[in-house]
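Of the protein chains in this complex, all but one are displayed in their positions.
What follows is subunit A.
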C-alpha cells in the first residue's frame, strides 16, 4: 500500500495543463473583420482575397439551393455546409492543383473548387456512379461515407507522392466525431511514422450528429492529438478564412520541405441539420448556441474586412450570387440529362472482367430493364 506522504511518481495535473497550453486558437480576423494578428497575415493579393470571398458567397448559395433541391426530391444525400465556408474553402484555397483531396461526405465544396464539375457533385448526391467518375487531372476522390476511412488513405496517397518525389501534398478532412475513430489515429500515426506530405484537417463543428464534442474525448482540443503521433497540431478559428488559409499554407510548406504531416483543427459550426435525412438539431442544440456561432459567421467578417479595404461591394456580391444560381441551373439540367443508373451498369463496373455469375445475371437484368 502506498503511503500518503510519498511523492507522486508523476505530476498528472501539470502534464495535462502543459499540453493544453500549447494549443491556443490561431485567429487573424476577429468577428468584426479586424486583423488581430498582423504577423500571421498570409501573403494574398487583393484579387486572391476577392476570389476567396466570391467562392464563399457562391458556396453559401450552393448550400441553400442544394437544400431546396433535396426537399423537392431532385437531390439525394446532402450534408449542409453553411457556417463551414472558411474552414472548407480557405483550406482548399491554400492548395495547388497537384495536391490530392480525400474528402468526407460534407466536403463536397472543396472538391468542386478543386475541379469536380458541379453536375457530378449532384450525380454523386443521387448515388449515381458517374458522380464518382472524376475527370482526368482533377486530384480528388469521391466523398467518403465511412467516417475516418479517408484518413489512412491520405497517408497512403502522401506516401506515394513521397516515393515518386512529387511536389504535392495529400489533404483530408473529417469532423470532431471522426477524430474518435481508430482510423483517425492510425492515419496521423502512419503519416508521422513515414514522414509523408499530408495535411489532416478536423472540422470541429461541435457536434457529431447529436453528440457534443465534449463527449468525444477527455482531451480539451483535437489539435493536441497530434502530440501522440509526433507531428505538429494547430487549432484555428475555423470561422476566420485568413487563419485557416495561413495554417494550411504553412502546413503545406512544411510538407513540401520534407518536414512531414500536420494536424489542423478548425473550430466551426454547421448552421443546418446534420443531413437532409430527418435530423432535427433542436433535439440537441440550443438556439443560444446557434446564435452565438452565427455571430462568428465567416462571410460576415470577411465581407467587413474587404469592404474596409474597398475590395468588396454589393454589386460584386450580387454578381457572384447570380453566377452561382445560373451554374446550378445548368448543372442540375446536366445531371438530369445523364441516363439513370441501371443495375447492369453496376454489374459492368464490379470487376475488370465479369465472372460467370455476373455474366448470367447481366442478361437477366438487361431483359428486366428493357421492360
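By our rule, a contact is a pair of C-beta atoms (placed from the backbone, for glycine too) under 8 Å apart; a residue touches a chain by one contact, two chains touch by 3 or more; residues count from 1.
Simple rule for what comes next: contacts and distances are computed from a predicted model.
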Record-based protein name (UniProt) of the chain missing from this complex, from "Oxidoreductase", "ATP-binding cassette domain-containing protein", "Alpha-ketoacid dehydrogenase subunit beta" or "Putative spermidine/putrescine transport system permease protein": "Alpha-ketoacid dehydrogenase subunit beta"
Selected residue (touches chain absent from view) among A:135, A:182 or A:258: A:182
Among A:102, A:170, A:208 or A:247, the residue in touch with the chain that has been omitted: A:208
Residues of subunit A in contact with the chain not shown: 76-77, 105, 126-129, 145-147, 177-178, 180-182, 208-211, 215-217, 277-279, 283-284, 340-343, 345-347, 350, 357-358, 361, 364-365, 368-369
